[in-house]
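Removed from the display is one protein chain of the complex; every other protein chain stays in position.
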Amino acid sequence: MNRRQLFYAGLIASFALSALAHYLHWNQMFLFAVSAISVVFVAGFLGQATESVAHYAGQRLGGFLNATFGNAAELIIAIFLVKAGSFETVKASLTGSIIGNLLLVLGLSIFLGGLKFKEQRYNVQLANHNSTLMILAIVALFIPATFVSAEHFTFRKDQILSITVAIILIVSYLLWLVFSMITHKDMLSDMEDKAEAQAGEHHEEPLWTLKRSVLYLVLATVMVAFVSEWLVGTLHSVSARFGLSELFIGAFVVAIVGNAAEHSAAIMLAMKNKIGAAVEIAVGSSLQIALFVAPVLVLISGFFGPTMDIVFTPIELAAIAVSVFIAKAVASDGRTNWYEGFLLIMVYIILGFAFFLV
Amino acid sequence: MNRRQLFYAGLIASFALSALAHYLHWNQMFLFAVSAISVVFVAGFLGQATESVAHYAGQRLGGFLNATFGNAAELIIAIFLVKAGSFETVKASLTGSIIGNLLLVLGLSIFLGGLKFKEQRYNVQLANHNSTLMILAIVALFIPATFVSAEHFTFRKDQILSITVAIILIVSYLLWLVFSMITHKDMLSDMEDKAEAQAGEHHEEPLWTLKRSVLYLVLATVMVAFVSEWLVGTLHSVSARFGLSELFIGAFVVAIVGNAAEHSAAIMLAMKNKIGAAVEIAVGSSLQIALFVAPVLVLISGFFGPTMDIVFTPIELAAIAVSVFIAKAVASDGRTNWYEGFLLIMVYIILGFAFFLV
Partner (left out) sequence: MNRRQLFYAGLIASFALSALAHYLHWNQMFLFAVSAISVVFVAGFLGQATESVAHYAGQRLGGFLNATFGNAAELIIAIFLVKAGSFETVKASLTGSIIGNLLLVLGLSIFLGGLKFKEQRYNVQLANHNSTLMILAIVALFIPATFVSAEHFTFRKDQILSITVAIILIVSYLLWLVFSMITHKDMLSDMEDKAEAQAGEHHEEPLWTLKRSVLYLVLATVMVAFVSEWLVGTLHSVSARFGLSELFIGAFVVAIVGNAAEHSAAIMLAMKNKIGAAVEIAVGSSLQIALFVAPVLVLISGFFGPTMDIVFTPIELAAIAVSVFIAKAVASDGRTNWYEGFLLIMVYIILGFAFFLV
């Protein structure tokens, strides 16, 4: 059995065992352990599939696909939470997902990529647009929070403002896709793509055909969604046993698990010097959560009962703002090195520790 | 009658009708409608005059003249409000004017220019200096607000701090004019200017001679001032009839009407691919309000009675800060496209909606 065959054996075995443990209601601690191992395998599988698709589609579209498939799992989990009325947990996990992508995924990618390559570069124009969109996300989340607290809004006004902001964010996100994928596609394409195309550097053969890559991408996403849900289901018992708060579980444990796909894919790409695609996954995934997943959840919540407002707590807002500003400072020059990645990880640790103490 | 003659007929007719309606005390709703139509014509006239002057003076000086003549009207209106002691309304309209210029005027210019041209460029150095000045304005407005609220300043200390900050801002603005018009003029001149000069591209004949252009510029400004005042005079009745708050009227309706000149001129220039001049008008006008008009009003208020302090409310400060940061993010790379303009307009709509609900 060679290395690849060993990987697939582990993938199938850990997934099957987790499924059995979940549906036959085995011991929660065992399910936690086995599904955590399974997450590592399915995330690795998703990473391979994404990379193979990216071979055909280019780094940017590949990154977008990865971010979208990665967030699909989170959206599904969040809809169940919204239906159950756990608005605070939903917001905590959205916050955790944004800061996890901007600090941990981006930080690890830049750090590990930077240990291997002295300096990695990517398209500055894209970095600028991503920064601007991150600022929009902050602004859009900041305005309702300021007005609601400063002016003692009624519950009804709060909801109207939340729905309006949600619609504007969704429209902005859809037009961003039009802009970046259609009208200004060429301007934002990666320099590496161009450089590779010119140098005819595509020596490395993709793992699979395009059709099979897409199929595996979908399959891997579905597996991630299932395993994530099983793992999340055990967290209540685990947190009770280890004495962790719900906020910390939502913002850090759930978010890290839910972003396993982004983690593995982004780091794998960064270590192959495709830092452009890694940044696209990490930043694109945060943007998608702030500009699309969060507002969609606000609108969906209306179907189940009272609308969830878009007002985050001060410490959630502070954590998001801090992450955006440090990520913007690091990413805005289109060059990265190990120290920049290290700084992002440090800020993540400080935030994680502060949330842990709350 | 050709198209131009029709325009002048409309200009004169609507202005004359508004004057009659105002001085003969006709129905307020009629005056509102007719003066609103007149504003469109006189703003268009002012735009033509500015563009003609810019033909002779270069884009930057032309932009400065337009911003100054546009703000002259606002300053006059604000002095009347200060004399009447309506400090809160003055600050609301200053806030509205800053965010209106940074978000709506700049946003519409970039958006409409961007629909016509794939990418528009302007001098990055100038963009950097403008950003730095906008940060100064935020800092200068933010410090008094922080200290006054954090330390329970006495009324007297509040006034001393406000007067000091006002004097520093005015000195900074005057030295900025020295810097940008005298000592470092060449460094900040637009690339388009240079490119045009090199290519000898000045095919398009200016509308009028320099002398006549300047005369029309002054005439158009005076007409804008008059019509604006008549329109503002009707707003109290209009707001009562439609149930709008004073804050919303001050920050949005007055500001949009008062900035009609900047709007028309900036958009017209952007659509002729002179985005440098459009940015100069929009950003320059906000800077002039924050660094010159607001502090001058603080100093002038001392002649009429108790000095107006320079302390804005938290939501006004939040709105200004948000506008500066998003405009800085959009403008700092010296390149614009339709999506960046769209984002600015979206932030304006979110802010407008939040102010409307207060």
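The chains carry the letters A and B, assigned in the order they are written, with residues numbered from 1 in each.
Please note the rule applied: contacts are C-beta pairs under 8 Å (C-beta built on N, C-alpha and C of every residue); 3 or more make two chains touch, one makes a residue touch a chain.
What you see is a predicted model; the values in this text were computed from it and never measured.
Shown as candidates are B:S131, B:N259 or B:T336; the residue that touches the absent chain is B:S131. Residue in contact with the omitted chain (choice from A:A84, A:L210 or A:A329): A:A329. Residue in contact with the omitted chain (choice from B:R4, B:K83 or B:K157): B:K157.
What subunit B contributes to its contact with the hidden chain is residues 125, 128-129, 131-133, 135-136, 139-140, 142-144, 146-147, 150-151, 153, 157, 160-161, 164-165, 168, 171-172, 175-176, 179, 183-184, 187. Where subunit A meets the chain that is not shown, the touching residues are 118-119, 313-315, 318, 322, 325-326, 329-330, 332-333, 335, 337-340, 342-343, 346-347, 349-351, 353-354, 357-358.
As a working rule, only the chains that are shown with their structure count from here on.
Our note on geometry: subunit A versus subunit B, Cα centroid distance of 40 Å, whole angstroms.
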